[in-house]
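Encoded as structure tokens, the structure appears first; notes follow it.
Every protein chain of the complex appears in place save one, which is left out.
By written order: A, B and C. Residues from 1 in each chain.
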Amino acid sequence: MTTRVIILNGGSSSGKSGIVRCLQAVLPESWLAFGVDSFVDAMPAKLQASDAGLDIGADGTVSVGEEFRALEAAWTDGIAAMARAGAGIVVDDVFLGGAASQQRWQKALDGVEVLWVGVRCDSSVAEGREVARGDRVRGMAAAQADAVHEGVHYDLEVDTTHTESLVCAQTIAARVG
Amino acid sequence: MTTRVIILNGGSSSGKSGIVRCLQAVLPESWLAFGVDSFVDAMPAKLQASDAGLDIGADGTVSVGEEFRALEAAWTDGIAAMARAGAGIVVDDVFLGGAASQQRWQKALDGVEVLWVGVRCDSSVAEGREVARGDRVRGMAAAQADAVHEGVHYDLEVDTTHTESLVCAQTIAARVG
Amino acid sequence: MTTRVIILNGGSSSGKSGIVRCLQAVLPESWLAFGVDSFVDAMPAKLQASDAGLDIGADGTVSVGEEFRALEAAWTDGIAAMARAGAGIVVDDVFLGGAASQQRWQKALDGVEVLWVGVRCDSSVAEGREVARGDRVRGMAAAQADAVHEGVHYDLEVDTTHTESLVCAQTIAARVG
Partner (left out) sequence: MTTRVIILNGGSSSGKSGIVRCLQAVLPESWLAFGVDSFVDAMPAKLQASDAGLDIGADGTVSVGEEFRALEAAWTDGIAAMARAGAGIVVDDVFLGGAASQQRWQKALDGVEVLWVGVRCDSSVAEGREVARGDRVRGMAAAQADAVHEGVHYDLEVDTTHTESLVCAQTIAARVG
């Protein structure tokens, strides 16, 4: 069966975006890339810094409300429809709910061949990269580094602590059926 | 019947993005926003400046190839699925193919209530705004100002030449059923 | 005497950046552009959301601390030195201190020919453009629309309420000696 969707899950500053761009470069066909950042960009500004939407605390803790969840469910269904329509899709997400987040994707992607990839990075290294990026609230990397992987099942895992994005992408691409 | 999708069509620098953000602010519920710019961001970098993908000439003419069209068709199906799943969606697009572009959306959105909005702007004014943005190839605004509306049918049209984005958005929002 | 520096002063969302890009396009020589946004980008992230640096309240009020003022003074001296070294410079600023802000620039630019330009925009229109931009805290436009012009002397004023950026830029460029 042919892989139609690659889902990368990892904490903030674990290196997902770089792997996604490398995957788009090394995969022989043209894959579309979507992720939690592009989803948040699609939301109304009024849902940011909001209880109903997305709230990022000064310490980097992230909480999402009911409206966020409802829009996210529709967005997830849309991503699944793109895959069923024949496009290859790379998704990068942050499973704030761990196993429950994975189950939401599994339900939406029923019948679609998915490659599940865990993106790990040592918490202290991710924290340093958060400083180097300069555009994230400090504390997110550390808060999410392990929590997002709890109870999640992967086809493979990559670790960006000592491995470059391009090498991780080549490892993943080799597993695409 | 309830409007689930608002599609704004207009040339480059006609003011679509500003209207979209105002619509997201004034509509009582939370609508997601997608458009040709976010679609291009989702494509592999290798499809930009490519015959198979998207090619923007030095004079601002835009041509798209077969791979672009195939991915766009899947993306369009995905947007339709998000609407069917219950989310309100605002789309801003540039109908390079005029009536044919509208038909592609109509086919994907079969059974979904859509509000079709034409966004007009005098060519000379759009050209000036293209200079003021500084991030677009000069010539796109003039090349697209009229061509994208050929043969397209709208529920309403707005003109940003002398009307602010927020006022246009309020006019559109008043027509949402 | 030859104009070496053009300083545009106006509130948030009054349209300064668009005028700056148009000025760079219409002026016969190549002018460098700097402004309060590029200055803030040059500051350490730790000075943002800080009493010592820059603090933007949820209602759009802006306050700056001692470290901000000290770095700004050095930056202002640097801009003046670029002009003395022969480059034409366009600066866009927000005179939070009104006349006192102008005096700081006058002191730094002693002996340099400056064209002082006020950029006006009706408060309600600027508020609407703030919504259309989507990247600014709401309330800044209204809070600054009039306050930044108090006690400031200009060589000319432009008003973006009903006039496009490019037309404003052409008016300004015609006054460059």
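What we mean here is this: a residue touches a chain if its C-beta (ideal position, glycine included) is under 8 Å from a C-beta of that chain, and two chains touch if they have at least 3 such contacts.
For clarity, every value in this text was computed on a predicted model and none was experimentally measured.
When the full complex is taken into account, the listed residue touching the unshown chain is C:Glu67, out of C:Glu67, C:Asp122 or C:Asp155.
Taking the complete complex into account, A:Val167 is the one of A:Ala70, A:Ala147 or A:Val167 that touches the chain left out. The residue touching the chain not shown here, chosen from A:Val112, A:Val125 or A:Val176, is A:Val125. Contact with the omitted chain, checked across C:Ile7, C:Ala33 or C:Val176, is made by C:Ala33.
In the full complex, chain A touches the hidden chain at residues 17-19, 21-22, 24-25, 125, 128-129, 131-134, 162, 164-167.
For chain C, the list of residues touching the undisplayed chain reads 21, 24-25, 30-34, 38, 41-47, 52-53, 67, 70-71, 73-75, 77-87.
By our rule, only the chains that are shown with their structure count from here on.
Both copies, chain A and chain B, contribute mostly matching positions to the interface they share, with over half of the numbers common to the two. One simple way to say how far apart two chains are is to compare their mean CA positions; for chain A and chain C this gives 39 Å. For this pair, chain A with chain B, the centres built from the Cα atoms lie 27 Å apart. For chain C, the set of residues that touch two or more other chains comprises 134.
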